[in-house]
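With one protein chain removed, the remaining protein chains of the complex are shown where they sit.
== subunit A ==
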Amino acid sequence: MHAMALAADGSKPLEAVARAREAWRTEVVRGLREMRAKLGLPWARLRSAAELAEDDDDRAVAEDERLVALLDKGLVQPLAINALFRALIRITNPNATAAFTRFFPLGLISLALAVPSRSELRCSWDALSLGNKCCDDSLAPDGPTEWEDAHYEAGKALLATGDVDALRDWARHGIPSSLRFDAWLALLLVAPSHDNALHFDALLGEVEAWDFAIDAPLRADINATANDEHYFVFLDLIRDVALAFVRDRTLPSLLALPGISLVDPSSGAAYPPCGVVPPEGLAHMIAPLAYLSSAPDGVYSVFRALYTRHLVRLSALASGSESLLTLAAAFETWLAELDPVLAAHCTAIGAPPLRAAFPWLVRGFSSFLPPGQLLALWDRIVAYDSLYVVPALAVGIFTLRASSLLECASPQDVAGVLSNLSACFSATTRLDH
């Protein structure tokens, strides 16, 4: 159960949202079909015995070459962040009340959505200011403090008892890197079992046997992590987890919000089998988990749980609590409350805050923060069982950089000020909201 669920009337799917969602679905599906037409491949194709006999490396090279050729032809990302952004701001609500418009005239989301107030979400803000003591200590010169040692020992003891509620209370003060894997599994309610390993092995078997049309955009995404200084060493792991993910038939029933997929009318089966078209940036969401464990099936189990419970919401157009829509609305509302002058200034120079914050939200900041900070942020998602900490950080970054932002005269200036966020996280976590 989400700790910060909205009031009942706010979580009812509004009609406008339902319409927008349907339009978006049509667009994604059309994109998928176009992509497949360009590829000239079936949706799924069983590899021939001859292909399978080829050397792994040779096949990887061949696949990369094919991908480059496709990219040259202008391969489409079926679920690109920019398209999602356009779809989001297209949503209009004819019934917007005068009161609402007066209260918040400048936001891009022209829909009266019930967003939890900052005081209701005190804990989201607390989540950012609490517990950073033990998360950013990686190379602390003086070594861990007594508090950190005690916190670590307490966590270890709780993990041994299996008391999830107590563990959650503990985790709200931060999770030491060395307990993160076990703590996340416990908090995401993944039962440790040999079946997880078997399941992953079976999926890798399908990766080997089946060539999917949807692998192409996914591979482009995976290859981008090969250029990332934080993740290039984990390329093989990221590739295995991503390709296994789209083939996982057990996912659709686990998704917290329905994803967009094709449905085979005869069998009712979804394509891709995971029930959700992977959003641009999926590989970068997997990548940070490479720091949790070097066992690929362990990483897969954590990612599967984290994605179905939380991350899927980040690219979902839905009116339910904690969808992309409500998170974006929360960002705009909170920023306008906290610093209306800043929000108005950015909007006036053609750089509405949500435009800059949107990629942060959709990706849950993955690829925008170095891994240590990103994992510390995601610790809070897992511990509080809520995504509101993501827009809370986005607002924190804007207020932290407010003085520079107020001097900006163009969207390019704003992009420049917000281009490197690595110094923001620790500063934001110390802000007292």
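Rule of thumb we're sticking to: contacts are C-beta pairs under 8 Å (C-beta built on N, C-alpha and C of every residue); 3 or more make two chains touch, one makes a residue touch a chain; residues count from 1.
Keep this in mind: contacts and distances are computed from a predicted model.
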(request) Match the chain absent from this complex view to the correct UniProt protein name in "DNA-directed RNA polymerase II subunit rpb3", "Tubulin-tyrosine ligase family protein", "NADPH:adrenodoxin oxidoreductase, mitochondrial" or "serine C-palmitoyltransferase". (result) "Tubulin-tyrosine ligase family protein"
(request) Could you tell which one of A:Arg36, A:Arg180, A:Arg219 or A:His345 touches the chain left off the display? (result) A:Arg180
(request) For the chain that's not shown, point to the residue among A:Asn196, A:Ser261 or A:Thr347 touching it. (result) A:Asn196
(request) Would you indicate which residue among A:Phe212, A:Phe234, A:Trp334 or A:Phe425 is in contact with the undisplayed chain? (result) A:Phe234
(request) With the missing chain put back, which residues of subunit A would touch it? List them for me. (result) 138-139, 141, 143, 152, 176-182, 185, 192-194, 196-197, 200-201, 226-230, 232-237, 290-298, 301, 370-372, 375
